[in-house]
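Quick one: structure below, then a few questions.
Note that this complex is displayed minus one protein chain, with the remaining chains in position.
What follows is chain A.
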Amino acid sequence: MLEEKAQRPKAESGQAGLGSAADARPVLEVRDLVKRFGGLVAVDHVSLAVWPGEVVGLLGDNGAGKSTLIKVISGVYRPDGGQLLFEGQEVSFASPMEARRRGIETIYQDLALCENLDAPANIFLGREPARRRWGLLKELDERYMLQETQHVLEQLDIHIPDLRQPIRQLSGGQRQSVAIARAIYWNARLMIMDEPTAALGVAEQQKVLELVRTLRARGVPVILISHNLQDVFAVADRVVVMRRGQKVGERRVAETTTNELVGLMVGAERV
């Protein structure tokens, strides 16, 4: 299984120019999704669609159901009702690994990186290329991992001076970048980012938002969860607002204001 995953389909890496035929179909479609925890309805008949090359902001106060919704999409939870369509096909993920295998990459706040390992080791974690040494013993192909890492970081305009140091030594933004680079390298078809700028300094927030734009330019759609309305206005094309498990509004960013969105989040205004 590892061998199979280690073979990265290179031809598919540039999806930006798939043309209008592919653009006509959403990458992800959520239809009438329901998720209950006992008596609590955490996600209450929510529908949304994400189109190729689009950044969708997911907004909502604490407990609005954003996290539960993305956890259903990324395979952590199984839905109690509704449908999930990915690239036109109905899907049902038994685990986050299955979702990832389909190309849904989720970048959580805790990053899911090994801080004691360097960037190449993290990018290839669990899918390390190995070469035979003396015909029988398999050794890690460190040089290939380093080259590929340099290559993907260059593509994304990410600069890390010393790739061989454990990523614990990197700044928060650089670590975030490594996590994003990993997803890109393994050909993410949809990226879900949970509060990607929460723990970062101002300059680093900008860098991460720049990365989100880079992803969009490459045709990879992004679902961005954030408390920070500024972030959402800076990069999102469209916003979906949730409150108490329900979708209470959907706006094009160009056609809305901070006040309107806050109103939707706290319940002062309805669609």
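In this section, contacts are C-beta pairs under 8 Å (C-beta built on N, C-alpha and C of every residue); 3 or more make two chains touch, one makes a residue touch a chain; residues count from 1.
By our rule, contacts and distances are computed from a predicted model.
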Looking at UniProt, which of "Autoinducer 2 import system permease protein LsrD", "Protein translocase subunit SecD", "Aspartyl/glutamyl-tRNA(Asn/Gln) amidotransferase subunit B" or "3'-5' exonuclease" names the chain that isn't shown? "Autoinducer 2 import system permease protein LsrD"
Sole contact to the chain not displayed, among A:36, A:102 or A:127: A:127
Candidates A:24, A:136 or A:203 - the one touching the absent chain: A:203
Identified contact with the non-displayed chain, of A:171, A:187 or A:228: A:171
Even though one chain is hidden, which residues of chain A still touch it in the full complex? 2, 5, 96-97, 100, 110-117, 121, 125-128, 130, 137-140, 157, 159, 161, 168-171, 173-174, 201, 203-204, 206-207, 210
